[in-house]
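A single protein chain has been omitted; all remaining protein chains appear in their positions.
Per-chain residue numbering starts at 1, and chain names A and B are given in the order in which the chains are listed.
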Amino acid sequence: MSFLRLQGIQKRYGPVSVINGVDIAAEAGEFVVFVGPSGCGKSTLLRMIAGLEEVTSGQVFIDGQDVTGTEPAKRQVSMVFQSYALFPHMSVRDNIAFGLKMSKVPKSEIDRQVAEAARILQMENLLDRRPRQLSGGQRQRVAIGRAIVRHPKLFLFDEPLSNLDAELRSQMRVEIARLHRDLGVTMVYVTHDQVEAMTLADRIVVLRGGKVEQIGSPQTLYDRPVNTFVAGFIGSPKMNFVAATLTGRDARTVTVAHSSLATPVRIALRDDAQTKGPSVGDTVTLGLRPEHLVLGDGPNRMILTADIVESLGGSTLIYGQTKARETMILEAPGRRTLTKGETLSVGFDAAQAYLFDATGQAI
Amino acid sequence: MASRSNGRILHGFGLLAVFAVAIFPVYWMVSSSFKTQTDLLASPPVWLFTPTLGNYAEVFADQKVTSAVVNSLIVAVFSTALAVVLGTPAAFALARYDFRGKSDLWFWFISNRFISPIALALPIYILAQGLGLLDTHLVLILVYITFILPIVVWICTDQFRSIPKELEEAARLEGASQFDIFWRIYLPLGLPGIAVSAIFGFIFSWNELLYALVLTRRDVQTAPVVATSFMSGYELPWGKIMATGTVIVLPVTIFALLVSRHMVRGLTMGATK
Partner (left out) sequence: MSNPARRTNPGYGRWTPFWFLAPAVVALFLIGIYPTLFALVTSLRQYNLTRSRDGFPFVGLANYQAVLSDPTFWDTLARTARFFLVVMPVEIALGLCVALLLHRPGLNFLRALARVTLVIPLATTYAVVGLLGRLVFNRDFGVANSFINLFGFPALDWLGNSAGAFAAICVMDVWQWTPFCALIFLSGLSMVPVEIEEAAKLETTSHWALLTHVQLPYLLPGFTAMLILRSADVLKLFDVVFTMTRGGPGAATELISIYIQRVGFRVFDLGTASAQALLLLVITILLARLYIRFFYREIE
């Protein structure tokens, strides 16, 4: 039995349906990330685990117990909010101690717990300050401190880093990863940032329109996305998609052609697509990651017309156009200078090419 | 450029005129309170005179005035405190809960602002007489709640609604009960709004005349009632009246200046934001 299990979860606000039947399971100690564009229902889902949002139908299990009808406070979960939700009129110490005070823990025990949390988060010197005297990163730490003193079964994070600047964000990301390693507790983390999802998660849940698109490890999502949405969402810069035509097929492979491809490419089918899938003459989507494209090298070649070049310092993003006027991006190491309109020969390995049928499903 | 500086001069004169007109009657009252009866009755009125503290000496020696000020203070403080105690939980419920009839209830609270005191004064007079409450602090304190409570409810509801909902959710996850949330989160964070509404409550009850006139006889006459009572007899003690007026107006003016930014909000109860 999984440690956290959501089963057939639905959520409606009157006639508007925001979560349409979600099933998720996570093991004890896992770091689970819900990721998706805004409005996909990821925060609602998290709030339903916390008990802050009513479940229209379905069940929530934590540690083997059905908590669907349980008060938030009795679920033994802690949550870190996007706005941190620190009590502005209380000192850091009182903020951290609030939950313990509410559950009538003896004073000496509270002091001990608060000191312990402050030590873990290295903020012993901040305990007597008010939240407004703290920087964003420090507030974040207090919010985490308030979460850990209660020794919850489950940690919930609702976009905790989105109010921080880029540098602090990556720093706090590392701290959260370290915290997860040290405490070994199950964490559920909501973000719209796929980089956070890729770097933190043991298991990623990609959501769109209140439905689960795919669940899997970061590697699985990167290597074997089930559809164009997941393929486009995971990875930066975004995967290139071009419309290609299926020109041949046998049991395990297909051949696809595109006006910019020098020669048709032979690509292996996924196991589940070998019996069904499109037939010769169908239009399919060919997906190529920018980092898999190599300028002037590789077994399969594509001819592009150069458009713009963006230098990132160590590497360069090159924007080119296919003959069908589709924009392609490729990431090349080092610095390149190109003139607009120059013809580029771009190579790739067929093993790193992705294929999707007309409905966007991976084949 | 000439017309521009003319405009500036006009603007300055206009503002000065506003200032002068707004302050003049109060200035006249305060300056009259330092005049001797002879100066007061001078025709035409004198603008320059030797000030005297005689009127104030007389006012503070008059036990009627001093006890009236104490009465006013008791009534204003207790009615305001009671309205805050009753009104803040109601405002919390209106700001945070969803229940049937909520907007009707809210309208009912607010509509008390419109009730004419004379419409309530009569039945309350009869009831108070029956209960033996006439001429007591208690009856005034209770009656004043009818106009202070709507203000407290209005301003605090507004203030409570501006408190981020995540604070409440965080507290709930930490195991706080609804009362804990009200007591430990909303009350301390809503303090500025509560203070503003309490100051309005104090001003309104301090200034009230009609109920006080009708419901008191001798023992608990409030300051406005006593000031009014000097207006009989042939030769009016103008210096004493003006000194009493000054004593009455001074505290509320200070309070009003404290909440001047919220004045319109308090008087219209948020019709204009």
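In this section, a residue touches a chain if its C-beta (ideal position, glycine included) is under 8 Å from a C-beta of that chain, and two chains touch if they have at least 3 such contacts.
It should be emphasised that the depicted structure is a prediction, and the values quoted were computed from it without experimental measurement.
**Student:** At which residues does chain B meet the chain that is not included here?
**Tutor:** Contacting residues on chain B, toward the hidden partner: 8, 11-12, 14-16, 18-19, 21-23, 25-26, 28-29, 32, 40-45, 85-87, 89-90, 92-94, 97-99, 102-103, 105-127, 142-143, 145-146, 149, 153, 157, 172, 178, 182, 203, 206-207, 209-210, 213-214, 223-225, 227-228, 231, 236, 238, 241-242, 245, 248-249, 252-253, 255-257, 260, 263-264, 267-268, 270-273.
What we mean here is this: only the chains that are shown with their structure count from here on.
**Student:** Where on chain B does chain A make contact in their complex?
**Tutor:** 164, 166-167, 169-176, 180, 184-185, 188-189
**Student:** Provide the residue numbers of chain A that touch chain B in the complex, in ascending order.
**Tutor:** Contacts found on chain A: 50-52, 72-73, 77-79, 81-83, 85, 87-89, 98-99, 102-103, 146, 150.
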